[in-house]
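I have a structure here, written as structure tokens, and I will follow up with some questions on it.
Every protein chain except one is present and positioned as in the full complex.
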Amino acid sequence: MNTATPARQRTALPAWLFQGVTVSYILLVVLFAIAAAINPHYASWDNIRNLLQIGAFIGVIAVGQTLVIITGQIDLSVPWNLTFSAILMATLCSHGYSTATAVAAALASGTLVGMFNSIGTAIFRIHSLVWTLGVNALMQGATLVYTHAQPPRVDVPPIVRALGSGSLYGIPVPLLVWIAAGAVALVILHKTSFGRYLYAIGNNESALFLSGVDSRKVYLGAFATSGFCAALAGIMLTGYSSQTYLGMGSDYLLVPIAAVIIGGTNIMGGSGGYLGSISGALIVVLLQSVLSIVQIQEAGKDIVFGTIIILLLLLYGRQKLAAR
Amino acid sequence: MIVERYYSSLTAVIGLILLVVLFVYIQPMILSPFGVTLSANQGTALALAALAQLIVVLTGGVDLSVGAIVGLTNAIAATYMGTHPGIAAAVLIGTLAAGTLAGFVNGLVVAYGRIQPIIVTLATLYIFTGIGLVIRPQPGGLVPGGFADALTRSWGYLPHALVFLLAVVGLAWVPLMRSRLGRAIQAIGDNRNGAHVSGISVARTELWAYTAGGFFAACAGIFLTAQTTSGDATIGASYTLNSVAAVVFGGAVLGGGRGVALGPICGAYFLSLLISVLFAGGVSPFYQNLLLGAILVIVLAVANSWRLRTRHWLRVMSN
Partner (left out) sequence: MVDPSTAGAPNGVPALEARGIGKHFAGTIALKDADFSCRRGEVHVLLGANGAGKSTLVKILCGVQPPDEGTIHLAGEPVRLDNPIRAAKLGVAAVFQELSLCPHLTVAENIMLAHEPTGALGQIRGRALRRRVTELFEQIGIDHIKPDILVTRLTLADQQLVEIAKALSHEPRTLIVDEGTSALGPEEVRRLFDLLARLRDRGTAIIFISHRMAEVREIANRLTVFRNGTDVGTVDAADMDEAHLVELMLGERIEQSFPKRAPMPAGAEPLLQVAHLGAGNLLHDISFDLYAGEVVGVAGLEGQGQGDLLLALFGMVRRLGGEVRVHGKRVRLGTPWKAIRAGFAMIPEDRKTQGLLQPQSLRENIVLASLATLTRGGLIDRSRERATATQGMERMQIKAASMEMPVQSLSGGNQQKVVLAKWLQCGGDIFLFYDPTRGVDVGTKRVFYELIGELARAGKAVLLYSTELSELVGLCHRVLVMNDRRIVETLEDDPITENNILAASLGVRERTKTSAASPPVSQTAGAAS
């Protein structure tokens, strides 16, 4: 029963057209063209620059999220992991530690939380959606304890400020960070054995395990990367808004996941890649800005993103009959 | 009644009793009618949300939108109820219908879209919260005092909240679980393929299970409206995870087929009382979130610790 695969619907059009990555880039171009047609200001360098800068925060988180989703898991601990890391860095700075120490501590904290995520997922085998949501709650608690619900008012050091809002030869620094992180992601996914193992886990963990690879370590790597990326995004966001606040992570739960799924990575794992997530992140940013132009509230954006995810899942994520 | 089914609830029942004893020891005043009512009110919304979660967990799924439906129905009830009793009653029915419809949408996408429930309900979590925020962008609203009193006061030591919970259990949960649908819900979570070859429509059963989940979540939303006398679309955020924790602590198995209402209800009261106990025990409010989070994580880990004892790696990895 459960080995019966549904007959793929055959159409006259070539198969690559239906690949998630291709679809997402076509969608990006079409969306951009529509936006530019409505408002010519859209195609201006200033606006594009701005979109890329905001896209960078989503894109950096999406690096980790892509790795995790390719294994068939998901990381819902991003919001408070991000917030805690950012606040940790800010308080360390205000306590007189060097910027380097503070940033390193924040990144380490994010990575540790990611590792903790993999313990529940890989060792206790609790569905990562539930476990990482629990870890998110734990980090929320930790943040409140650490700050006594009063985020520190600090002077954000210039280097961090530059990370979030500076520019180099006219190119926003966040974009440069994104390019670097994206390049690393692409190399990891397509050139390294670790990347190969990520896909293998997503397709068939037993087969990978029986091939002598400790899949628990692969999960560890994926979740640790995701935690690291969340912390990095937290630092960049602190620089961008020149402050830390308790709600700073709340916009970064669903949106990066939407970016990854829109980019054609299968939510069940095993296929996809970061190339798609890049266009996914840009589509998401574009949508957000279009939605604000037509004056749809935050709430409306949530409705739109939720609906888009469901529609995309209906297109790509349908399970084999009786496989569940 | 098959007694063996109730063994799994034992942890939650004993845990709740011990917690109550501890609470009374720290704070003897809670044994007054006022204290009992206060404690009961605190846990009832979560207990109802746990029922909503349980019915979906029984099918082998998870409903992450439970909290969103609680928030949505809370927002609807508090926004439209007004003060006229007739209108209030109509709005209550409409609220129940809205929650049920939300569950129906979940079920439709899960059962007929054939998408992993956990990701569907993550997406609808945002959609339902979004709709709630459109209806009620800021917390507030008007809740008739009579309605609030009806659900949150007490007759002596008997809080109305418990009566409400028992009414929902007696009039909705028990009849549902005693019907063919209820049996089918357990069966598809227990052995999906077996249920299918026995003639149960898996998709239709799933659809109605999620729909029922929406109904119970709406009950939680209505109770919350009475308890807080205001509406807030985001108030349910913590209910998603806490309902999962209550269900797991209450002995139901994520994966389906096993679980009775008793455990999750006691689990819900346990988690809710815990905050009060911590507070009474002098734990700083800043630590409460952390402790609650830690307890959630520990409950999940302990419930799954059998994986560590399993000898067969293939069985460790199977889900």
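Order as written gives the chain letters A and B; numbering starts at 1 within each chain.
Keep in mind that, in the parts below, a residue touches a chain if its C-beta (ideal position, glycine included) is under 8 Å from a C-beta of that chain, and two chains touch if they have at least 3 such contacts.
Please read these numbers as outputs of a predicted model, since none were measured by experiment.
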Listed residues B:Ser32, B:Thr83 or B:Asn193, member touching the removed chain: B:Asn193
Of A:Val213, A:Val290 or A:Ile309, the residue in touch with the unshown chain: A:Val213
Absent-chain interface as seen on subunit A, which is shown: 1, 3-7, 187, 191-194, 196-197, 199-200, 203-204, 206-214, 270-271
Residues of subunit B in contact with the chain not shown: 2, 4-5, 175, 178-180, 183-184, 186-187, 190-191, 193-201, 257-258, 310-314
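Simple rule for what comes next: only the chains that are shown with their structure count from here on.
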Distance from subunit B to subunit A - Cα centre to Cα centre, in angstrom: 30
Contact set on subunit A toward subunit B in their complex: 1-2, 74, 76, 120, 123-127, 129-131, 133-135, 137-142, 144-145, 148-149, 205-206, 209, 215, 254, 257, 267-268, 297-303, 305-307, 309-310, 313-314, 317-319, 321-322, 324
Subunit B - residues contacting subunit A, complex: 60, 62, 64, 109, 113-116, 118-120, 122-127, 129-134, 137, 192-193, 196, 233, 238, 240-241, 244-245, 254, 286-294, 296-297, 300-301, 304-305, 307-308, 313-314, 316-317, 319
